[in-house]
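Take a look at this one; I'll ask things after.
Only a single protein chain was left out; the remaining protein chains are all shown in position.
Chain naming follows the written order as A and B, and within any one chain the residues start at number 1.
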Amino acid sequence: MPRFLITRVASGLGVLLLVCLFTYLVFFALSPDPAVQICGKNCTPEVIDQIRGNLGLDQPFWTQFFHFVVGIFAGRTYGEGVGAVECAAPCLGYSFQSSQAVWDMIIQRLPVSATIAVGAAVLWLLAGLAGGLLSAVKEGTFLDRFTTGLTLTSMSIPNYVLALVLQYVLVVKLQWLPFPQAVAFADDPGQWFANFVMPWIVLAVGYAAAYTRLTRANVLDVLRENYVRTAYAKGLAQPLVWRRHALRPALTPIVTIFGMDFAGLLGGALITETVFGINGVGKMAADSIARNDQPVIMGVTLLAGFLVVVGNIVVDVVYTAIDPRVRVNA
Amino acid sequence: MSTPLLRATNLVKEFPVLGTGGLLRRPDTFRAVDDVSFEINAGDTLALVGESGSGKSTTARLAARLLDVTSGTVELDGEDVTGLGRADLRRFRSEVQVVFQDPYSSLNPRHTVERIVTAPLLYQQRSIPGGARAFTRSLMERVGLDPDHSQKYPAQFSGGQAQRIGIARALAVGPRVVVCDEAVSALDVSVQAQVINLLRELQREEGLTYLFIAHDLAVVRQIATRVAVMTQGRIVEEGDRDAVFDAPQHEYTRKLLDAVPRIRPEWERERRRNAALAAGASA
Partner (left out) sequence: MTLLQVRDLTVTFPTPRGPLDAVRSLDLDLEPGGALGIVGESGSGKSMTSLAIMGLQPRAAQRTGSVRLRDQELVGLSEAELRRVRGDRIAMVFQDPLSSLNPYYTVGLQIEEAYRAHRPGTTRRVARRVAIEALERVHIRDAARRVDHYPHQFSGGMRQRVMIAMALSTEPELLIADEPTTALDVTVQAQILDLLQEIRRETGTGLVLITHDLAVVSEVTDHIVVMKDGVCVERGPVEQIFTDPRHAYTQALLDAVPRIDDEIGALRAVTAGGAGDAAANDKKDGGPA
């Protein structure tokens, strides 16, 4: 493993620990007493104290934080005796409201969220790159101006509005799409696709617009580079000049941004999943916020942080592969 | 002469090498300036010449206190200025000023000439003698600019004129030493000649002292009184201008001088003769 990767992973772990500490600190300060929540309605102060002792809530902050971090790697047990709950590694906390470990709740919903995220990413990459390239090739023409106008419009529509409009038009009015029902891909690919196509579009539209503009700007910049002039002076045909000398330099920065955007998708999924009533990680987070289910919110926050850190490292690795200048010279 | 006006002794500047440091490991260092000493007497021009990477510009920046030395001392008029704090540095800046290579990028494009040339005085919280307008006008006249243009912006001037603004800004505080860091290198030959003439004129009339950084040896021959040749962070030869140009001692100096393209001297002599004949004929 190259040295820089070790450094990156190490600093990534450091960042994650800080994220952990910060979120834990916030929830530690803001959290309603879990003991009260567990205790339910007819509760006496004595019982609450007992629960608190059981869960270690009477211990100092650092001790609790330490247990939390250890729990992520080794798992932990909340409480003692009959009422004890197991939380296997990786233990991101335990939701006493749902009587379930946060990690299990996330894992159940992750496939759905991942489907939405990957589908949307594919969609916006294709649309953004194609739109940007087309716009750059036809710079200054009607098509270019039209694309620019379209991207500006798309970027200014909030995605929950778009979601509601799409749902109304495509499902209710035109009836091009069936009402969503839970099906697995293997059972009915058509229905599966129909279920996901709207969330994909809604999540992808804003990114697609941004990527169109970015691609267009990058390609036009690169076309002004001296080495493109050199390529023409060598007698290369325009398609080859574009393909070899313009595209690769123009698209390299997009890799970076794509990595970051993809890693940060959880926030977008929160709105999209909620609007379409899809039971993914995003909707779970939204519901937990409504219910004030602290451990779940915290677990999702940590997951988001983890994805961003991993995304960054992946981007760095990919970047060294595609840009020879950042490769370490022998 | 007793004390030189500007003296640098055993200057060393090291830069960290990017990407070599770690959390606990100190980065490798690159020694850009390696034990450089020189003196400039009042009214003289010392030219530091060398190729890219020779350390000449870094040396100039150390001498002008734009960079902190790794070790060594800079003295102005016998006073050690190496460790000056903020307030004292301000006083130093009114004695030593810098003119940079690219006039456009070293002048704020959103400020008028008046604002640009009076800014150094304002930073130093000094009053502007005779008011900003009159002060700017006289300064512009000194550097050969039309004083009526004091409310214009840098982009409205040509390259040579913009460099004159840079010189005017340097002169505003009434410095004794001006460090010219490749100050005429970006200019076309016709404009370059005018700026060189201006610098010489200012020196003759006002007794300025120059530290002149250049890679162009022909330019250096026109302006320097003393020459120091730098390569790889060190001065390899220093001497009076004509001695260095006519009888270079160090192998590197000879190599450098040999490499300079030149117009054949016999062609040059013939051209002068022809020009004189033509002038005589038309007279």
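Please note the rule applied: contacts are C-beta pairs under 8 Å (C-beta built on N, C-alpha and C of every residue); 3 or more make two chains touch, one makes a residue touch a chain.
If you're wondering where the values come from, they're calculated on a predicted model, not measured in any experiment.
Asks: Touching the left-out chain: which of B:V17, B:V260 or B:A276?
Replies: Going through B:V17, B:V260 or B:A276 one by one, B:V260 is the residue touching the chain not shown.
Asks: Looking at the whole complex, which of B:A32, B:L187, B:I213 or B:M230 touches the chain that is not displayed?
Replies: Counting the whole complex, the residue in contact with the absent chain is B:L187.
Asks: Given the contact definition stated above, which residue among A:P249, A:G268 or A:G299 touches the chain not shown here?
Replies: That would be A:P249, which touches the missing chain.
Asks: Could you please point out the chain A residues that touch the chain left off the display?
Replies: Answer for chain A: residues 225-227, 229-238, 240, 244-245, 248-249, 252, 322-325, 329 touch the chain left out.
Asks: In terms of residues, what is the contact footprint of the unshown chain on chain B?
Replies: Interface with the chain not displayed, on the chain B side: 51-52, 104, 144, 158-161, 186-194, 196-197, 200, 215-219, 221-222, 245, 255-265, 267-268, 270-271, 274-275.
In the analysis below, only the chains that are shown with their structure count from here on.
Asks: With centres defined as the mean C-alpha position, give me the chain A-chain B separation in Å.
Replies: 54
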